[in-house]
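Only one protein chain is missing; all other protein chains are in place.
We call the chains A, B and C, going by the order they appear; numbering starts again at 1 in every chain.
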Amino acid sequence: MTDETEIYRKQGFAQAVGLGPRPGLLIVDFVIGFTDPAHFGGGNIAPAIDKTVSLLGFARAAGWPVAHTRVVYADDGSDAGAFTTKVPSLLKLTETSALSQIVPELTPSAGEHIIRKRQASAFFATDLAAWLTYRGVDTLLVTGCTTSGCVRASVNDAVAHNFRTVVVTDCVGDRAIGPHEANLFDMGQKYADLRTSDEIIRHYRQASAA
Amino acid sequence: MTDETEIYRKQGFAQAVGLGPRPGLLIVDFVIGFTDPAHFGGGNIAPAIDKTVSLLGFARAAGWPVAHTRVVYADDGSDAGAFTTKVPSLLKLTETSALSQIVPELTPSAGEHIIRKRQASAFFATDLAAWLTYRGVDTLLVTGCTTSGCVRASVNDAVAHNFRTVVVTDCVGDRAIGPHEANLFDMGQKYADLRTSDEIIRHYRQASAA
Amino acid sequence: MTDETEIYRKQGFAQAVGLGPRPGLLIVDFVIGFTDPAHFGGGNIAPAIDKTVSLLGFARAAGWPVAHTRVVYADDGSDAGAFTTKVPSLLKLTETSALSQIVPELTPSAGEHIIRKRQASAFFATDLAAWLTYRGVDTLLVTGCTTSGCVRASVNDAVAHNFRTVVVTDCVGDRAIGPHEANLFDMGQKYADLRTSDEIIRHYRQASAA
Partner (left out) sequence: MTDETEIYRKQGFAQAVGLGPRPGLLIVDFVIGFTDPAHFGGGNIAPAIDKTVSLLGFARAAGWPVAHTRVVYADDGSDAGAFTTKVPSLLKLTETSALSQIVPELTPSAGEHIIRKRQASAFFATDLAAWLTYRGVDTLLVTGCTTSGCVRASVNDAVAHNFRTVVVTDCVGDRAIGPHEANLFDMGQKYADLRTSDEIIRHYRQASAA
């Protein structure tokens, strides 16, 4: 997207937001149903989970606030709406459905926030922004899936709620690579910094050593 | 995106939401600054404005609720935040700046809602959802710019607020065509129906004749 | 409050909002813990539940959308915050706690929305507004407890979300009668109509007969 990058550059987009001193980690929808191409998964989601396992380990050692999301609808479909009209298969994701359980390698620890959501954004109709505010988070590191869906929507809202927002590029994945890349472009130009998990770990390791 | 479409099809995406009986029209950020490539404009924004003029005329004749958005920051920058850190040039859009004035051919009429916003989404920190609810709107027709920015963010929120959401494909535009098309794909698969203004006008003309 | 009523009258408060054609019923926090004076209950909550049983029966027969709320915190206290700092005993209300179960006589039916909340308002960080919007509700009838707490906060938000709001005076209760009455006064002056369940049932019975 060379020409497009140039258009954005001339208009003043894509400045760095940086990594602030009080990070938090958001893990979006890394649940069973999004690892399986027969349901909502596929693409590069599996390697993104692997990388997130490492970043989560670092976050826990550093004591960062960590939030996980799951998509959860009521068993009786009483909370269906516009989104499930567009994508009816979402209604299979219920509290006890195997599909909506967080993948075992990312099982939440005590004190980590587990957010049940019905919309793409981790912030919509949830207390995520308030939860992060209470913990003094100034920078939100976003991982999860899918890049073009719930990650993108969550990044949009993270910025709107005034968190410096960083997409961890090797910790987000999507069922199809074209939308993955297109959305990384959009987010990097307009909303968030794009950084690898290694860069982030190195930064905070150095910061805490200093 | 043939292969990608097939992946989404197998997973149950892209069902039709349809055109409900009580539509409303949202016109996102068709302001001077987004028509000028030296600021935030370019690409296919100009023809999208032309088409929106026609659709707005139809909406007014039909008595639909109409809302317009402008990006407006305080003169003293007191409301800067994460978004303007990423895109500092946004801060030029102030109440009296020429750049943030709605284009003359879409000048709001009395009773139309003019929303001042600081974030990408027309819904974030505004009363748009409540305004539409009060007027009984069940279907939101979204026009404006840019497709990959404020339109996309507004569509995400429109669905989350449970409005049937339709992107009017010839009435949305972007500074660069790659992101325009990539975001139409995402929205059409996951959140909204994609319809031309002619299809929409024909539908409601027939519905009111019936 | 004769003098006070006169002050409000002169300033133009307390106009009627009326009963619209598409009502919905909200039942706030009628859970075991709020029926027991040893926990959060007492006062006139028990008779308010009795009256709500009748109104709920009418609502179901009429096919109105019905939403119930419960206060639910995580077992590990990971979602504690400013509210639970002020009132730490709230943290006893967990998903499986006896205290946070809806009272048996108001057990939700299939299709009714059960909202888990952590704050006073039934709307805060929940999808209640979007759920009502999707169902076309224009008038929200509010019952539950406590009048001076979660009912008041929910009424404030119901009005802000642009629903005509009616407090069903014999279907709301509080642990102490002074705050109950003071909050009915505030809500009746500024936000909502005050009507008994008999008046409401009579109104809609006549409306459907007409």
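Going forward, contacts are C-beta pairs under 8 Å (C-beta built on N, C-alpha and C of every residue); 3 or more make two chains touch, one makes a residue touch a chain.
Small disclaimer: the values here were computed from a predicted structure and weren't measured.
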The listed residue (C:S100, C:N183 or C:S197) that touches the chain absent from the view is C:N183
So one chain is hidden, and I want to know which residue out of B:T69, B:T126 or B:N156 touches that hidden chain in the complete assembly.
B:T126
Given A:L19, A:A80 or A:A129, the one touching the chain that is not displayed
A:A129
Residues of subunit B in contact with the chain not shown:
74, 76, 78-79, 81-82, 110-114, 118-119, 124-127, 130-131, 134
If the missing chain were put back, which residues of subunit C would it touch?
1, 3-4, 7-8, 11-15, 17, 37, 39-40, 42-43, 81-83, 85-89, 119-121, 124-125, 148-149, 152-153, 156-160, 162-165, 175-176, 178-179, 182-183, 185-186, 190-192
In the complete complex, the non-displayed chain touches which residues of subunit A?
127, 129-134, 136, 138, 160-163
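One rule holds in what follows: only the chains that are shown with their structure count from here on.
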Most remote chain w.r.t. Subunit B, using mean C-alpha positions, is C
Overlaying subunit A on subunit B by their Cα positions calls for a rotation, in degrees to the nearest 5, of 180
Would you mind checking which pair of chains has the most C-beta pairs in contact?
A-B
Suppose each chain is reduced to the average of its Cα coordinates; what separation in Å results between subunit B and subunit C?
35
Round to the nearest whole Å and give the separation of the Cα centres of subunit A and subunit B.
25
Which positions in subunit A touch two or more other chains at once?
81-82, 119, 124-125
